[in-house]
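Only one protein chain is missing; all other protein chains are in place.
When the chains are written out, they are named A and B in that same order, and each has its own residue count from 1.
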Amino acid sequence: MSLGSQLLQYLFTGITLGTIYGMVALGFNIIYSSTGIINLAQGEFVMLGGMMMIYLTTIIKLPMVVGFFLSILIVALMGALFERGAIHPLKNPSVITLIIITIAASILFKGGAMFAWGKETFALPAFSGEEPVRVLGATILPQTLWILGIMAATVVFLIFFFGFTLTGKAMRACAANRTAASLVGINVKTMVLLSFALSAAIGATAGIIIAPIALMDYNRGTMLAVKGFSVAVLGGLGSNVGAVVAGFIIGIMESLGAGFISSGYKDAIALVVLLLVLFIKPGGLLGSKEKGEFKKF
Amino acid sequence: MKKKNLIVLVILAGVTMAIPLGLGNSYYLNVLVFVGIHSLITIGLSLLMGYAGQISLGQAAFFGLGAYTSGILSTKFGVSPWLALLAAIFVTGGIAFLIGAPALKLKGHYLAMATLAFGYIVYIIFNQASSFTGGPSGFGQIPRFRLGNFLFKTDVHYYYLVWILVIVALLISLNITHSRVGRALRSIHAGELTANVMGVNTAKYKIQIFVLSAVYASVAGSLYAHFITFLNPSPFGFHFSIVLVTMVVVGGVASVWGAMIGAALLTILPEYLRAFQDYDILIYGSILLLIMVFLPKGLFVGIFDLVKKRKNRQ
Partner (left out) sequence: MGSILRIEKLEKSFGGVTAVDGIDFEVNPHQIKALIGPNGAGKTTIFNLISGIYPVTSGTIRFKEQIIDGLKPYIIAEKGISRTFQNVQVFEDMSILENVMLGRHCRTRSGFLAAALNLRKTRAEEKRIREYSLEMLSFVGLEAKRDEAASNLVFQQQKLLEIARALATEPELILLDEPVAGLSVPETDEMVQLIYRIREIGITILLVEHDMGMVMQVSEEVVVLNSGQVIAEGTPRQVQNNEAVITAYLGERETENANYTKS
């Protein structure tokens, strides 16, 4: 393989990875915007989506399409349940409390998955064949096209949902100003519940589409959450455009790093980026620094 | 320090020093050595989390840095374990300073994620830098502590070594919490900006307490390395950072006593949960979730408050 086509290959891999990270970041953003919570269990939604899909289609043998939507629905319900059970009852929680609760939830989801499906790694057949497509000496798996397509569909859905539906607009209103939103009659608590469900659904989607490429086991969630969070911070927490762009940046950096530097350290790349962004420009690429000043008093 | 604390400390010292007379070199004593090692870390972590209100999700990394620095220096460079422990304090403290200075400017979730990322990076390095660390399979034959001709080799020896250090750490921590510095730390927790306006150099105190908590973890790491005499990366990952936070939270985040009780509970409990094997993770998660939702001040402090309330009512 020539250097050119090798580069192209890494680029494709990076874009695939980046799409997934971007989707995890979108999940972070949705909950963060409506509640100010960073949900450290976000990665578990991805894992649960993948595992649920594998269970429904390869073990129960439901058709792919049914399994796809059913998995998303189940995980969304789990997200809602988590909100009702552990976030909703809290009165004036501190940030530390919230962080620990989402960690506890992530442990429980992980433990539950291990309990249900054991520690083995599972595979999911690709959505439409495994025959790679050749492009300029590099290859693309059909699944990559599915991943890109579903990501695009998700983004379009989110734009439509937040921009044109009443519920979506109400959620945005809660994000902008909770007090004002409740004054105009929006049920903030319901919107928080919805944001957890929606965020879980997007996480699950990411888990389903990556399962055929990456395999899935109960322990995949944490690393995906950390990388998704790195992406969300690089893009600027709360910025969805930022999440998509930063996803590609980190995905490509990771695949180039794994190819040219060291595959052992590839997982550290996103983390180093995260630390650098936090230390140098915590607002991220598309966030603003001034914003924080108003909130202090 | 208040009289009450001093009395409890003296009783604790008496009891801990007497325990081996009853237990001897048994399995239980071995568990108690671990309770001591974990207590050292959680006492430091509770100063950071409970008093100064700063979270660390990377405390296992400092534990690991202490263990690896001590282990590598004494095994590969022939440094005496005592000197290695001392060197590890400086290495870990130095790294904590370098990472803490920028990280502690961050608040809440951002600080949590920065420390988490740091912890992960250190863990990846433990796994990958195999020429020093032996990679995922680790390395052994770490020398034990020695005082003149006396070699620390049995559980009883290590028990005394560890618990004397725990009591010293407790004494130091209690002194700090009841001092001008402790007050400053608590004011940071209560309202960082107000504390700053009232004349507290908040940035300096946050870094100092962060470094101190890392030093406690480092000492615990060195003790671990020279006790087990074998190191691999798995005890120093994200999972253990969470276990440490759980210990502190279970006991009650704003109390060094609570931190010790938490360490004791969550070190002893899994020994009884062996039957559950890997599913102890489910139990950890449930304990953590239930306590945070229903007793956010922790078991120890929560029960203490309840008793107090009842007394007041009578």
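The working rule: a residue touches a chain if its C-beta (ideal position, glycine included) is under 8 Å from a C-beta of that chain, and two chains touch if they have at least 3 such contacts.
These numbers were taken from a predicted model, which means no experiment stands behind them.
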item	value
Contact residue for the chain not shown (choose from B:212, B:225, B:266 or B:282)	B:212
Residue in contact with the excluded chain [from B:195, B:263 or B:288]	B:195
Contact footprint on chain B, counting only the chain that is left out	1, 172, 175-176, 179-184, 186-187, 189-191, 193-202, 208, 212, 254
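Rule of thumb we're sticking to: only the chains that are shown with their structure count from here on.
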item	value
Mean-CA-position distance for chain B and chain A (Å)	32
Chain A-facing residues of chain B, complex	49, 53, 55, 57, 102-103, 106-110, 112-114, 116-118, 120-121, 124-125, 127-128, 193, 238, 242, 245-246, 249, 253, 278-279, 281-282, 284-286, 288-289, 292-293, 296
Chain B-touching residues of chain A, taken from the complex the two chains share	37-38, 86, 89-90, 93-97, 99-101, 103-108, 110-112, 114-115, 119, 222, 226, 229-230, 233, 262, 264-265, 267-268, 271-272, 274-275, 278-279, 282, 296-297
